[in-house]
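A single protein chain has been omitted from the complex, and every remaining protein chain is retained in its original position.
And now, chain A:
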Amino acid sequence: MFVNSYNVRTFAPNLKQGIFNPVRMRINTFKRVAFTILFLSVFSFGFANETKDGGDDEKFDPKEMILHHVKDAYGMQIATFNEGKDSEFHLTIPLPVITYTDKGLTVFSSSAFHHDYHGHEIVERNGQRFVNVHEKVYILDSGANQVTFDAEDHPTNAHRPKFDFSITRNVFMMWVSIAVLLLIFLSAARRYKKSENYVPSGIASFVEPLIVFVRDEIGKPMIGEHKYKRYMPYLLTIFFFIWINNIFGLIPILNGANLSGNIAFTFTLAAITFIITTLSGNKNYWKHIFWMPGVPVPMKIFLMPIEIIGMFVKPISLMIRLFANITAGHVIILALMSLIFVFKSYAIAPVSVAFSLFITVIEVIVTAIQAYIFTILSALYFGMATEEEH
């Protein structure tokens, strides 16, 4: 199945007439994507990489700083000025902390913790005392006035609330990325509605090659000419959603909005892929799992458990691939930046900045590649599920 990528039809919705308008465009989609990535990379370097300084007497701990950046948090911390002095000032977007316990729903702003995540600041709301221990809200047991920790740094006299529905910075960034995607695609759709012959203009001419790329390079070859249309909405959604969240994760001023490096997020996406694959599996697919055709009977029995495990390993590998790639990228960039503070020397700074610049450029390409791989593998699994007997 060779797809001619030089003569592409527009993917414009057929709103007015029932015909597609073929538009001859010479595009090398991959080149366009690469250029876009380069532009975005220049944009994100405009901001300095924000890194925490441990002060003069305190020893700088890169591991704690990196984990704090990679993990989820209750507030969007953007910058800290004059750290360790009396005039210390945090530039933060406070986000709501929402917990549900036996005493009912409790809502308060994360600014009540005053940027403390070591469990020192006690917030009393609704008859319960909350503390923030490493960006996890704990409720102090009755009678306790201070959090005590065991050898592994777990609180001993406090417990997690029954449900924690807090709008954390990952949730917040997810909503921001949804808003940005809606803005881009609704305005692109409006452009098509207005234009006479569905020739893309404005933002639509940016979006169209990407959509055509997902259709012609992912949907059609992986699922097949006849069935790909059913799966296009999902494939486009995950492609753009993962890509934009990967890009947001690289913008330093958003301070590690590491959404696609969050295992819960990637788990949800992989679970949706798994559900769609399982629901669209036809007779042929299930036969290949439970009673492999074309092999002797002992082999059929031997292959059955392997195929059943394989059914679950596929989405799990999707989940871990995205999570580990994005988290590893963040960790490497932050580790290179923290070299300056570990050695406490100006001489190391150019080396460290140069290396982290280099890794960031690679990461910018990785954002697109990981979105592409997640989408193409999802499409591959859908294709396997809907393949007819041959």
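Keep in mind that, in the parts below, a contact is a pair of C-beta atoms (placed from the backbone, for glycine too) under 8 Å apart; a residue touches a chain by one contact, two chains touch by 3 or more; residues count from 1.
Assume contacts and distances are computed from a predicted model.
Within the choices "ATP synthase subunit c", "Carbohydrate ABC transporter membrane protein 1, CUT1 family", "ABC exporter" or "Oxidoreductase", the name that UniProt assigns to the complex's undisplayed chain is "ATP synthase subunit c". Of the listed residues A:203, A:251, A:320 or A:384, the one in contact with the hidden chain in the full complex is A:320.
Looking at chain A, the residues touching the absent chain are 2, 5, 30, 217, 317, 320-321, 324-325, 328, 369, 372-373, 376-377, 380.
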